[in-house]
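Structure provided below as structure tokens; questions to follow.
Incomplete set of chains, arranged as in the complex.
As written, the chains take the letters A, B, C and D, and residue 1 is the first residue of each chain.
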Amino acid sequence: MAVQPIVTLENVVKSYGTFTALHNINLEIAAGEFVTLLGPSGCGKTTTLRLIGGFETADEGRITLAGSDVTQEPPYRRDINTVFQDYALFPHMTVAENVGYGLTVRANRRPKEERDRRVREALTMVGLADKAGRMPQQLSGGQRQRVAMARALVRQPKVLLLDEPLSALDVKLREAMQVELKHLHQKLGITFLMVTHDQQEALVLSNRIAVMKGGRIAQIGSPSELYDKPATPYVANFIGAANLIACTYLGEEGNIARVKLADDTVVSGHRAENAKALKPGDACLIAIRPERFQTSGVPDGGSAINATVTDQLFHGGRFQLELVLDGAAAPLFIEIPRNSVVADGTVPQPGNRITLGVAPPDVLVYAAEEDA
Amino acid sequence: MKAKTRQTVGFWLLFSLPLAWVVIFLILPYGAMGMMSFWSRKFPLFVADFQFGNYLQLFIDPQYSAVILRTLKIASLVTVYSVAFGYPLAYFLVFTIRSEKLRTLLYMCVVVPLWVSYLLRAYTWKIILGTDGALNSALLWLGVIKEPLDIFLYNQAAMVITLTYIFIPFMVMPIFTALERIPPALIEASQDLGAGPFETFLRVILPLSTAGIVAGATMTFCLSFGDFVAPVLVGGPSGTMVATVLQSQFGAALNWPLGSALAVVIFTLVLVVLQVSNRLDRAGRVSMG
Amino acid sequence: AELNILTWEGYADPSFIEKFEQSSGCKTTSTYVGSNDDFAPKLAAGGGVYDIIVPSIDTIGLMRQAGFVQPIDTSKIEGWANVYPEFSTATDVAAEGETWSVPLVWGSISLMYRPDKIEPAPDSIGVLFDPKYKGKIAMWDDKSSLYWTARLLGYDNIYDLTDEQLETVKQKLIEQKPLIRKYWATAGELTELYANQEIWVSNTWTGLQSKEVNALDKGFQVVEFTPKEKAEGWMDSMQLVKGTPNEECAYKFFSFMLNADGQCGIVGSTGYFPVNPDAVSACLTGAEAEAKKVNNIEFVKSLVMWQMPARLDKYLETWNAVKAAP
Amino acid sequence: MHKLIWWQKSLVGVAIGTLLFLYVPVAILILFSFNDSPVTSFPLSGFTWGWYQKVFANADLIRALGNSLMVASAATVLTIVIGVPAALALDRYPFIGKQLFRNTILLPLSLPGIVTGIAMLNFYKQIGLPQSLGAVIIGHATALTGIVVSQVLARLEKVNRNLSEASSDLGATSVETFFYVTLPNIRSAIIGSALLSFTLSFDEIPVTYFLTGREITLPMYIYSTLRRGITPEINAIGTLIVVVSLVVILSSVSMLRQKN
């Protein structure tokens, strides 16, 4: 990044008792970025956020905020605000009091007029100007979430931390709030660092995503980088549900790698970073996205895979087919848009045999040692 | 059987015994007491009647209002001191003790005395506060005083100390529960918004624990208001409390109608306190979501 | 058969009660009161639980008037004739042409003090009102405080004070309150107050408490004295609860208590004085007998014997008002 | 976490002081139960087991203890028999006056015991029930049922409401559901509140004071002894009671705190 980073973590380590929650984390976030920490439960996302927010202290390493070392500062001396997972609205204050709280504290007391104005602005921004007098318990989940946003934003922090800000909302609301969150970020230009375990959310919102695994950052990059070039099968599987198929490595010609599946089908693909050391005969894994399979024929230079349909799931706009590959045990999922199918009039039914085509760029070859 | 009928039968099977019991042994006795408060004294006993003389006497004879006021004063002091000591203790247990196990253990230590014979706990203070007691001997030994002091025992201060001692656990329990229920995220949110620890305490923790304080204060106030052991054991000549007077109306004075009237007054007072605390408590609870 | 007695501690000591149970075949159960004021409430509340009660002479009249007790057929009691007539015919023992109670023991109430703290030796009730001894004085928590004060004030109709006199007495007692350490309620409590250095002077049940305090040997002695305004006297007697089903045993008990085993037993266990001098001739001799005022009925006359106040209600109310005062 | 600052330190000081304040008296009580002098004043004069021997030799005291145990057990059984169905009814059925009933049954817990005692005394007198341990038992049961009701109700509210529906869904009748599903889930609350009732009844004075007849309970015995004068015998009983209640209470609290 060219811009000077607003938040940096350098070799940060954090343990709870004998358990090391974070191993040597390094992270740089540029001003104005929207970065997401993504990973399964217990991988250390919240811990990372809490270290930056100041609610925990790092055992080792350095955390800087806009260039100054804040590793040992308490939360109330950091120019950062947090939107908590369950919002942590003060139940004994009205919406306006909640939002204004950060402007009444001794360290940052503002004159009443300024405070009122800023509270009003913040509430207007999140569309809750008319709810100022309500108590938090009188609001719906989505409204609470927005109050929490307003409360953090009214302080005009350099960085906004969000710990699973949408996870308590139901699907429809979550999708709507994702869009709002994105617009808010675009409008304000504040740096957002968000935690989520929902890959869809991460893909939609972020400039960059850091995929974490067991207290380490497995890969960091833009959504399309992660989707198109996942560094490991773990990342491939975590972002966008890849199909992972065991294979035997045959060799490479040009940039086309060739592998053999259980039923001896030969498939062409591209080697991922971690597969550079593969030698012919080694065990490998290929990853293919559900939507990259073609049911209408085999593309030029592509491979054909034979499978049996075991189930057909109707998703409205598209079908999801569950297949079993010849000679394999684990099922495979592919997605086909409904309109194309309907046009043909051919919806593959359970029991049908089917031939799938995949182009080499859609097949990523990995070494098999990684657990998926 | 129709579903409705089945419900009704089930309900009465369960509920008839408790209802009968409550009516016979709780509502009727309180009712009877209310009735008797209108009876009149007729030496040496009393006769059924309907007149307001007993209440009148309670209101015009200054000895009763004096005792009621004194009792109110003592109960209030006990409540205030119990909060003053109980709150820091509860706070300490919840926020300072990090280890879950130690916290539970200490909490138990606070709660357990509550159930250890009330009488004995009151009585121990007599041993401690006496002219020849533990406190004086300790002070003598430390050289703070030359002669034992007799200011500790047999006065209202002794009663307040004893009752405070007895009721602190009552205070700690609900405050502890209230503090424990405060989500740590709220405290973090406050700090996150720039408030230091003291400001966070004043503006977040304290308001959110009022329900606990109210619950504890109500209990402490009501029970110390009706206490009749402390005056006997550690109270001095001016230590008469309402319960002592009540007791003597049913004892020595043998004026049950007057006693009943006094009991009705206490009953009403307690109901008022409970009602007020219920209001406050509900406000607190609403604010906890 | 059984016998339920509501009495004072020490009045049913196993040392002599066992003998009664063996000789009469009546099983006894005793319940103890802390004060004369406990009798009426107990009977008013429960009724039918007790067969015999043992109130003091100022309370037996109340029991009769409240209808709690029934007259006694003295002819069924052995030794009745030997009881001091001053007691067996006293007011309220005999009333309305009937006998209502059987005298049991008697005693006096005098003053007691610590000579190492109080000099010169006091001779008047006034010592209880002396500001010099502020915080070191105890008074019995009993309506008898009114009698003491009335006598100090020189009233001679102490059981029938006028409203003004009662008011004066009340004021005097309220004035005294700051001097008082504690109103004592029981013999043991008074003993304790002395033993723990809480008080130096008080009124006392003659004979009993001074002996107990001195026996503790706490490095000081207490001395009893009869004030120049005289001591007070009391007498406890047994009454038959109305409608008791155990009348037969009750009469056996009366007889037993008036005779040698009973009188010696109770005098021995309490230290009070026997009502039947003949009965104790074998167990009390010489100095002992003199100390117990055996045959010294003159002593009775030197006392201000308790009576039921004419306006008991008013007295109780006054005493309560004193205690309630700030 | 960051270092404690002044007000937090003083708070910790007060807290520790208060904890000591709670335990010093208990320590003194125990100390004097071994003190070789009939008067409870300092300095201590020597060690003795004598007061304990006296306790066990004191027939009245043992009898009072027996009465107390009897009263507490009977009252506890009654509180359960009345309180558990009441809690079930309150939990399960909507009915008019529910809140009133609940408040009424809880009322004696906040009302000074002396008022309840007097009310019952009045009433018993009017219906001709004599003062007796039986009357005391009824009094205690009435005064303490609120504990069982509130504890069991709290547990019932916590126990997943669907459990009994699940049970009847699986073919169990109401009675089967009660014994197989509801009871096991509220058992510890019942035991816990029973232990509490027991301790409170065992320690009860004001109601007992007015309702007891010839027979007295241990607290009444101690109360009268206290008024008569203190002997270290009381300290010895006290120490025994402290030890026993500790055991009872620790188990009851752990029952009540038990989750799920």
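Keep in mind that, in the parts below, a contact is a pair of C-beta atoms (placed from the backbone, for glycine too) under 8 Å apart; a residue touches a chain by one contact, two chains touch by 3 or more.
Remember, predicted model here, so these are calculated numbers, not experimental data.
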* Per chain type, how many copies make up the whole complex in this structure file? -> A x2, B x1, C x1, D x1
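The rule is simple: only the chains that are shown with their structure count from here on.
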* If you average the Cα atoms of subunit B and of subunit C to get two centres, how far apart are those centres in Å? -> 38
* Report the inter-chain centroid distance for subunit A and subunit C in whole angstrom, where each centroid is the mean of the CA atoms. => 92
* Between subunit B and subunit D, what is the gap in Å from one C-alpha centre to the other? -> 16
* To do: Return the residues of subunit C touching two or more other chains; collapse runs of consecutive numbers into ranges.
  => 44, 185, 196-197
* Asked: At which residue positions does subunit B touch at least two other chains?
  -> 130, 132-133, 232, 250, 256
* Given the complex with subunit C, which residues does subunit D contribute to the contact? -> 38-41, 121, 124-125, 130-132, 210, 213-216, 224-225, 227-230
* Asked: Touching subunit C in the complex: which residues of subunit B?
  -> 41, 43-45, 61, 63-64, 66-67, 70, 130-133, 148, 150, 153-154, 232, 236-238, 240, 244-245, 248, 250-256
* In the complex, subunit B residues that touch subunit A -> 183, 185-186, 188-196, 199, 203-204, 207-208, 286-289
